[in-house]
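First the structure, then my questions, so here it is.
One protein chain omitted, others in place.
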Amino acid sequence: MHLVYPAVLAALLFSVGVYGVLARRNVVLVLMSVELMLNAVNLNLVAFDAWLRDSLHAGQALTLFTITVAAAEIGLGLAIVLLVFRTRGTADIDRLTALGDPNEDAPESAPEAAVQNDRAVA
Amino acid sequence: MSLLDTLLRCVAVVVVFLTFPLIIGQTEHKVMAHMQGRLGPMYAGGFHGWAQLVADGVKFAQKEDVVPLDADRRVFQLAPAVALLPYMLVLLVIPVGPEGFVGQAVDAGLIFVLAVMGIGVLGSLMAGWASANKFSLLGGLRTAAQLMSYELPMLLAAASVAMAAGTLSLPGILGAFHWWWVPWQLIGAFVFFTAGLAELQRPPFDMPVADSEIIFGAYTEYTGLRFAFFLLSEYAGILVISALTAVLFLGGWHGPMPESLGWLWTLLKTFALAFVVIWLRVTYPRLREDQLMRFAWTCLIPLALLQLAITGVVKVAIS
Amino acid sequence: MNIPGSGLAKGLAVTLRTMTKRSVTAQYPEVQPELPPRTRGVIALLEENCTVCMLCARECPDWCIYIDSHKETLPAAEPNARARTRNVLDRFAIDFSLCMYCGICIEVCPFDALFWSPEFEYAETDILELTHERDRLREWMWTVPPPPALDPAAEDPKEIAMARKAADKLAAAAEAAAAEAVAAGPAGGEPA
Partner (left out) sequence: MSLLAAAGSLDPAARSFLSPTGVEIVFLLVGLAVLGSAVISVTTRQLVHAALWLVVALGGLAIEFLLLTAEFVAWVQVLIYLGSVVVLVLFGLMLTKAPIGRSPDANSGNRWVALGVALAAAGTLVTLVVDAFRTSWVDLGAGGGSTRVTGEYLFRYWVLPFEALSVLLLAALVGAIVLSRTGKGRVPKPRAGKLRAGKPVGTNGRAASATTARPTASTPPVQES
C-alpha cells in the first residue's frame, strides 16, 4: 500500500479535528474533536510502524498508549465538564471566561482561551 | 477457506442467531411459569405452546411502527439494529467444537468479543436519547452508567482466563483448558457471569428497564418489529454470555465423550447457563440503582482483581 | 451458622423446588374441573315431579321463578267417579340474572322437582338470555349427580327408622305370641 494514503487521510482527519476544536462552542463537542485529532495521530503511528517494519513496534505501542491516554483524558475531561455544568449551568466554552483577563475579555478571543484551558486539562 | 465455506459458516451463524434466542425465550416462558406455579403458554402450536414466540413475532410484525412526533427519527429507527448486530458478530467467533467448528477464528477473539459487545450499548443509548421521553432518557443514562461499571470486572475476569491460557484466541483458550481450571477460575467465572448479566440488563440487574418505575427504559416508545429487535437482542445476549462463559470458564467442548461430540457439550453448557440466567431472573428482586453500583465497584472488581492475583500466583507456581 | 449467601441459595432452592412440582394452573376449557359433590351450579327441574304448587315461586326471595300453568280436566276413570282436574305446567323459567343461588326453592319443593346441578357454563352475552326456560332446566337434570351415599355410621332416615321400629315391634309381638302359645300348650294339656 502506498504510504501516502494513510498519511493523507491522517492529515485531513487532523485538520477536521482542528476545525472542530476551533469552531465548536460546546465543550463536549470540543472534546470529541480532540479525539479526532488523536485518532489521526494514531493512524499515522500505525501506518509508519507498518512502513518502517520496526522491530520494537514503537508505532503500535505508542498507539496503544495514546488510546489509553485518550480514555483517561476523556474521563477526566467529562468529569470537569459535568462539574462546570453543575456549577455554571452551561457547557458553552465562550461563556467560561472567568479566568481570563477582564481587560482583554473580548468575545473573539474567548474560544481560543477556553480551548487552551481545555488542552491544558487534556 | 473457500468462498462456499465462508458462505456456509455465515449462513449457519445467522440461523443460530435467529433460532437459538427463540429457544431460550421459549424456555424462559416455560421455566419462569413453572417456577411460579403456572403453566405458561399452552395454545400456540398445539404441544405446550411451542410456537408462542413465532406467534409473538407475527403479532409484532402486524403492529404499527410508531415513531413519536418529537423523536429524532433517524436515530430512533436505527437504534434497534445497532443493538442487535453486535451480538451476531460475536456469535461468529465463538467456537462450538474442536478443529475449526467456529464461524471465524479471530486471533484476538476475546478482545474482539468484548469490544463488539460494548457497541451494543450504543443502541440502548441511542434509543433512550432519541425517544423524546424522559423515562427513555433515564433508562438510557442508567444503561450507560451500568454498562460502564460492569464492563471493567467483566474485562478483568476475562483477562484472568487469557492469562491462564496465555492466548486471547478463543479456540486457543479451549485448547489449553484442563479440568482443574474450573475451580481455579471459579471466582472469575462468577464475576464474568454476573457482570454479563448486568451488561444484558437482565434481572436482578434490570434497573435500566425497570418497568415498575421507568416503564421500559430506553425501549418505552418502541412498537412492533423494532421492539421485537430489542427483545431479540436481549435473548441473543443471553445466548452470547452463556456461550462465552461456557467457553471461557467451563471448558466449552471438553467433556467425557469423544471429541467429535464436543459441540454437544458446548451446547449443553450454554443452555445450562441460559437456564441459570432465567432462574436468577425468577428468584431475585431487582437491585436498586445505588446497590447496583456498589455491587460492581466494591464487590465484583475486588473479586476480579483477587482472581487475577490467584491466576498469576498459580501460573508462576506451575511454570 | 449464617453463611453469607445462604439466603440467596435458599431463594434459588425455592424456585427450583416450585418448578419440579405440579403447577396449579387449571386448564379449564380443555380439562373440566373436578367439582366437589353438592356443587351449586344451576337449578335443574324434573318436570314430571312438578305439580305447580307454586311453593318455590312464592318462597323465592328475589322472585326469579316464573311459572305458568292451566288446569286440565281428566275424564273420570270409573263410571261413578268424578272427573278430576290436574295442573299442567305451561312455563317454568328461572331468571339466573336474579337468582342468588340460595337454594330455598330446592328445599321447599315437596315433590323433589328441583335439584342442584353442578353445571356452570351457562354464560350468555345478553342478560335477558339468562332467563332459562323449562326445556333447558330439564336438560340440566341429566347433569345432576346421584345423591351421595349415606355414611355407613349415620342414623337411618326417619321413615326407615320408623318402619324398622314398627317391624321390630310386630316381630316382637309375634314372638311374644308364639312364646305364649308354646307356654300355654303344655299348661292347657295338663289339665286336659
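Think of it as A, B and C in the order they're written, each chain with its own count starting at 1.
Going forward, a residue touches a chain if its C-beta (ideal position, glycine included) is under 8 Å from a C-beta of that chain, and two chains touch if they have at least 3 such contacts.
Since the structure is predicted, the reported quantities are computational estimates derived from the model, not experimental observations.
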For the chain not depicted, the shown chains it touches: A, B
Contact set of chain B toward the excluded chain (per top definition): 70-72, 75, 107-108, 111-112, 114-119, 121-122, 125-126, 128-130, 132, 137, 140-141, 144-145, 147-148, 151, 167-169
Contact set of chain A toward the excluded chain (per top definition): 1-9, 11-20, 22-26, 28-29, 31-33, 35-36, 39, 42-43, 46-47, 49-51, 53, 56-57, 60-61, 63-65, 67-76, 78-83, 85-95, 98, 107-108, 111
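Here, only the chains that are shown with their structure count from here on.
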Whole-Å gap between the CA centroids of chain B and chain C: 62
Centroid distance [mean C-alpha coordinates] between chain B and chain A, Å: 34
Euclidean distance of C-alpha centroids - chain A vs chain C, Å: 92
Multi-partner residues of chain A (at least 2 other chains): none
Chain C partner contacts - residues on chain B that touch it in the complex: 31, 33-39, 42, 279-280, 282-284
In the complex with chain B, residue positions of chain C that touch it: 8, 11-12, 14-16, 18-19, 21, 23-25, 27
